[in-house]
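In this view, the complex is presented without one of its protein chains, the others remaining in place.
Each chain carries a letter (A and B) given by its place in the written order, and its residues are counted from 1.
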Amino acid sequence: MTTNGWLQILFFLFVVLALTKPLGVFMTRVFNREKTFLDPVLRPIEKLLYRLTGVDETREMRWTEYGAAMLIFSGVTMALTYLIERVQNRLPLNPQKLAAVAPDLAFNTAASFTTNTNWQAYVPETTMSYLTQMAALAYHNFISAATGIALAIAVVRGIARREKDTLGNYWVDMTRATLWVLLPACIVGSLFLVSQGVPQNFKPYTTAQLVDPQTVQITGADGKATTQVVREQTIAQGPTASQEVIKEFGTNGGGFFNANSSHPFENPTPLTNFFELVLIFAIGSGLTYTLGQMTGSPRHGWAVWCAMAILFLIGVTATYSAEARGNPLVQTTANHLQPIGNMEGKEVRFGIANSALWAVVTTDTSCGAVNSMHDSYTPLGGMIPLINMLLGEVIFGGVGSGLYGIIVFIILSVFIAGLMVGRTPEYLGKKVEAFDVKMAMLTVLIYPLFVLGFTGISVLAPKFGLSSLANAGPHGLSEIFYAYAEAGANNGSAFAGLNANTLWYNSTIGATTLFGRFFMVIPVLAIAGSLACKKHVPESAGTFPVTTPLFTGLLISVVLIVGALTFFPALSLGPILEHLLMYAGKVF
Amino acid sequence: MTVYPKKSRSIWDAEIASRAVWDSFAKLNPRTLMKNPVMFVVEIGAALLTIQLVRNQLHHATGFAFEFQITIWLWFTVLFANFAEAMAEGRGKAQADTLRKARTETIAHKLKADGTTEEIPGSKLRSGDVVVVSAGEFIPGDGEVIEGVASVDESAITGESAPVIRESGGDRSAVTGGTRVLSDEIKVRITSNPGETFLDRMIKMVEGASRQKTPNEIALNILLAGLTIIFLLATATLQPMAIYSGAPQSPFVLWSLLVCLIPTTIGGLLSAIGIAGIDRVIQRNVMAMSGRAVEAAGDVDTLLLDKTGTITLGNRQATELIPAPGVTDGELADAAQLASLADETPEGRSIVVLAKEKYGLRGRPLSSLEATFIPFSATTRMSGVDFGGRVIRKGAPDAIKKYLTERGGTVPVQVGEMVQLVASSGATPLLVAVDNRVLGTVRLKDIVKGGMRERFDHLRAMGIRTVMITGDNHLTAAAIAQEAGVDDFLAEAKPEDKLALIRQEQAKGKLVAMTGDGTNDAPALAQADVGLAMNAGTQAAKEAGNMVDLDSNPTKLIEVVEIGKQMLITRGALTTFSVANDVAKYFAIIPAMFAGAFPVLQALNIMALKTPQSAILSAVIFNALIIVALVPLALRGVRYRPMGAEALLRWNLLVYGLGGIVAPFIGIKFIDMIITSLHWA
Partner (left out) sequence: MKKNFMIAIRMTIATTLLLGVVYPFVVTGLAQVLFPKQANGELITVNGKIVGSRLIGQPFSSPGYFRPRPSAAGTGYDAGNSGGSNLGPTNKTLIDRVNGDVQKLQAENPAMPVPMDLVTTSGSGLDPHISPEAAAFQVPRVARERSMTENDVRALIAKHTEGRQFGFLGEPRVNVLELNLDLDAVHPLH
């Protein structure tokens, strides 16, 4: 680890901190339908949208209707995405003449983009046309993010409202999240990215003449190696910047290129890297302030922010130190003289610090974009991203999903420890009762059910489970575990050595993303609906404090203990065992 | 906190404990155990492993000693949890037995329409029947005295041996079945049907037969069931991963892991905590109609307390004699004492005492004096004595004024001012006059009970607001409120004002508790979230409240609040402890499971447990023993300290959270050392 590395990490956190309040205040205004400086431009567009689609913007919805509207919309948009993928060969903007996407892959991709997961079991450059990328995939980057924000706002309203049974209007919240929060920043941000070198065009792929033609060995389908001279380089192009910006800002993570944000076209410089990192945390961080402001307790918002920031710093420290330490199996004197750590799968321009930082940021949130390959991380360095997802991505988290995820943890913390102040536990004046605990437990339960369940089946199945592995030994277990962990958490990053483009993985991972999103959202909305109806209990000296460092510490412990206790056995056979074996000099 | 030694039993009372041991086996019945998901899972595991053990024996498999011990300890885990519950119930049962003795069949003299009585068994009485009860007889059922006055021995219910007076009309008309009339004869209208009497309900309550889970207990049960499912998942899916890693595990090891992870500590003690909480309320002679009411008491935000009897001693006392100009202290004291000699009211007696203590005047024997005593009457509002030609009177200032005016006397201005001053300080002024001359003022003061200020400070720290309710005027009320340290007061309160205040607080989302005894308190008692009725009060009040204090001591409400809080804290603390324990158990079991296949995993064996088998066994034994070790805590409740939520939480998190992480590391290591030295594993 270097001083400069830490300087970058702390500067990053500082910028996120500085953005939190302005963004939080802005979002509060947007969702309270107060005036903002963007109204003159956006209000007419908003009204036009409502007129075209038949939305009554004054109508309030109960939690059931809110959830139903969200589910229906997700279903319809997912169907359209599937359709576009399946017929992309007959649609325009396909200069590379790419074929239609296969059904299981098309399902997996549609499910994963609808759920803000953006897992990619395909190589975009050779699979998806420009139109599919824009109108199906980047489109979902907006919609799934806007839906996440809308859901978070609905939950916050549930806490803030008193004896009311409605949570707002899904269509209005989703539309306002898109128009006010996402779109303007994306237009500005994508132009900034272009200025730094991110392509934005509809051109066919460019062919360049290699300066130094290469003789390469190619293993054919028959297994025979043939020698071939490569004289050209095909350089993929396309409308990259417009997708790149929403991919980070909406914590989606679906790369325009296979190498995602490690690709020099997606992330050409340390500055773009920094900018993209900030985009990933921005909304999740801002929403903590919105939570505080809308519920009338900004200090609570900050207490939650601090819990997240501390968890973030713990993760960064662990990953950065593990990666900086490098791989003891690599016998190079360079390890001693040039301590630049484990560079396998990392880019020179980012180095260890920015790669480790990104790995933690992308898994703290549900982003899943990568600027280095997690599969090649040291066991402990790669375990942190895995744990971040297993904790439910509540460290700033996915846009919206991070906030409602942490609220579930808060409810559990308040319930367990709240009893210890000798009162029926209450959260910001709302009593936490059996129904709320039941729903919170349901969300906590669903995740390990699918993640551990499918992992268990996959590791027992040599034919469809283990045949996809690129690495043997404990690392193989980690690869499969990581795949379902990211799917359930709607992350989309990968231990990419696993060949997930098979019928088994496409369908189970696709299903896990759907369960991980919607089975989670429904109980959370139910909690919001239940809280909204409740009376407000005024605060007193006997009230469980949710604004203090003690609360922050408690929340951190509950997040860590619930996550660690559930997954410690699996982790101990995966990364922990691999770490110990690596230092014992064992390879697989 | 008042202690009631006559009713408290030691936690490990031999009689109760031996009965509990047998009950723990009876409770193994899966149908009963199913209500406790955590323990039910342990029982299933124990049963399956027993079958497996037998099958392994038939196949002459090795490893019997270890597997046998694991199985036995799983059974112990269930038994220990049952034992905890049985212990809690046992204390109630012992109490119920005593109460049942009071329910022995009585003969009732039922009054017939023609005025004659007929003898029928007490258990045949219906609500509405009227019975005649004479001295020496048991009152056959709950009811209201409609005629007569009698002294009644209520010790069967309250444990208090001093007899109490019960009379028709007013607020002391309620009688309870099973109590005995000591003197006189009363007519009682029965108000309950067979099987529904107060005594019946009380027996059910202490036995826990009618125990329903409280809302927080239900929520906690859901949490525990959820955690159980999560750990079930974690353990079940560990086997495939273990097979992948080439280290498949035996069912004995997997069940050990599962049982150690699921929250057996709190799962085993949860119902005991609830039962013991109610038991503690009962030991303070408070009859709660439901556990819900006790739990609600812990949530109370506002306490409405009647001034008289709760905050102040029931009676005012003379604290000062203030002579009028030109009158000596001795003169006034002498007159005041003479006027009060025949006054048997506590106020009157306090004047005699004050005169004696402060002015050295001994009480004179009444018989030796040629005196005519004038008793207090409601019309004159004065009392006094005609003695040696002197006419001495004392009474309320306006009464004395009127009396003097009639006799051509006046009240000096200075005395009038003094009367004003005394009243505004929260005390009650009396005037003393001899013939037609005013000698001075007596200050009668409400005496705030000792320790009330500290109590209210504690309540404030707990976030509870206290409101004093009094019929006094605003000035007096304010002064007493100030002295007692309550947060607010309601002066010149009528019963309907009380009700309005409760509604107003509840509208703000607050939970309100109050005490009451009169019939006119009934609506407010019913409206309050926690209503503590006085046993000496009317039947209507007792029906309206959700708790009855058998000692009729209104201050008890504060204790009930503390017990309610203590119950919740105990649950939270043991849940936290239970979950925190898992950290150490993982470090014991996981390396033990896989160190055979991967010796490098010994690095996780940070407790340096001897062998894999001793490690697993130690964790399982610790897990079982900790239940027994915490039984006293569950029964007694976590020590409650009245302080702010933040401080309380910090302390409890430190003790039960951090302690819960550290304790099992020490405990498991210790057990490991013992069993390896005993060569059990």
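Note that contacts are C-beta pairs under 8 Å (C-beta built on N, C-alpha and C of every residue); 3 or more make two chains touch, one makes a residue touch a chain.
On a predicted model such as this, the values are computed, not experimentally measured, just so you know.
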Partner chains on view for the chain not depicted: A
Touching the hidden chain in the complete assembly: which of A:36, A:94 or A:196 does that? A:196
Which listed residue, A:65, A:104, A:165 or A:539, touches the chain dropped from view? A:65
Candidate in contact with the missing chain, chosen from A:239, A:368, A:398 or A:425: A:239
Residue among A:319, A:378, A:413 or A:490 touching the omitted chain: A:378
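As a working rule, only the chains that are shown with their structure count from here on.
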Computed distance of Cα centres, subunit B from subunit A, in Å: 52
List of subunit B residues in touch with subunit A within their complex: 215-216, 218-220, 222-223, 225-227, 229-231, 233-245, 257, 261, 295, 298-299, 301, 460-465, 508-510, 564-566, 568-569, 571-573, 575-576, 579-580, 582-583, 586, 590, 594, 598, 600-601, 603-604, 640, 644-646, 648-650, 652-653, 656-657
Interface residues, subunit A side, partner subunit B - complex: 412, 415-425, 429, 432-434, 436-438, 441-442, 444-445, 448-449, 452-453, 455-457, 459-460, 466, 474, 476-477, 535-538, 540-545, 548, 550, 554, 557, 561, 564-570, 572-574, 576-577, 580-581, 583-584
